[in-house]
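In this view, the complex is presented without one of its protein chains, the others remaining in place.
== subunit A ==
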């Protein structure tokens, strides 16, 4: 019997398509239009062609911001993913402890970005902040407004504190969905804890980890409010990430043409990295399935 596919349900996504066109496609088209012109007002504009793109690609400050951004995103991913998996593995699975820990772990995710920045700003102050004061009393001259290293470590610590729970929660739900039969089989084989993790838990976590890593990469690549509140991009430019450079250019200096060109480059970087990442992991899975079959 041949199965008849009815594709009429596709019409149901039409309202969504219109909404996305209104909220994303048309604005992006406008950005593209701005990126090739020097727009003064509604009636005065000049065609500049590729000039803004050339300028942006050769701007040393922006090149540095791109490298800084990659360094930041890769660092937080390298810390948050293993840490999140670890936390998920030791979280209790049943009883009131499970609920209590779950609430405790979720807490940082509920706090708005700029509030997180403010919390850490106060937390790290040398005169009244618990962390800043303690480190100073211990003899370390901790100061995020003058030492780039301190600023960097603090921002990474802040991001880890804010977002590791996301990975932990995703992994926790992934772990809960593994049927008990797998563990029973492992016990019969007297598999070690490591073997259970490597051959049962980790493969079953791949799907949630893909989502987790993609979300964390995109989030961290677009990070704005937290470092802006905590360090304002300083000391110097040492913690100025891409969206802050962009905001300074677009809102602060009203350079709409160059910032449009820069946004498109920014967008292309995110698009490429997420696509490569997604494709790589999906193909890894496909290969695994082929081997099993």
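As a working rule, a residue touches a chain if its C-beta (ideal position, glycine included) is under 8 Å from a C-beta of that chain, and two chains touch if they have at least 3 such contacts; residues count from 1.
Convention: contacts and distances are computed from a predicted model.
Colleague: Can you pick, from "Putative small integral membrane protein", "Cation:proton antiporter", "Carbon-phosphorus lyase complex subunit PhnI" or "Rhodanese domain-containing protein", the UniProt name of the chain not shown?
Modeller: Hidden chain, UniProt protein name: "Putative small integral membrane protein".
Colleague: May I ask you to list the residues on subunit A that touch the chain which is not drawn?
Modeller: Per the touch rule, subunit A residues meeting the hidden chain are 26, 29-30, 32-34, 36-37, 39, 42, 45, 47, 49-50, 53-54, 56-58, 265, 268, 271-272, 275, 279, 283.
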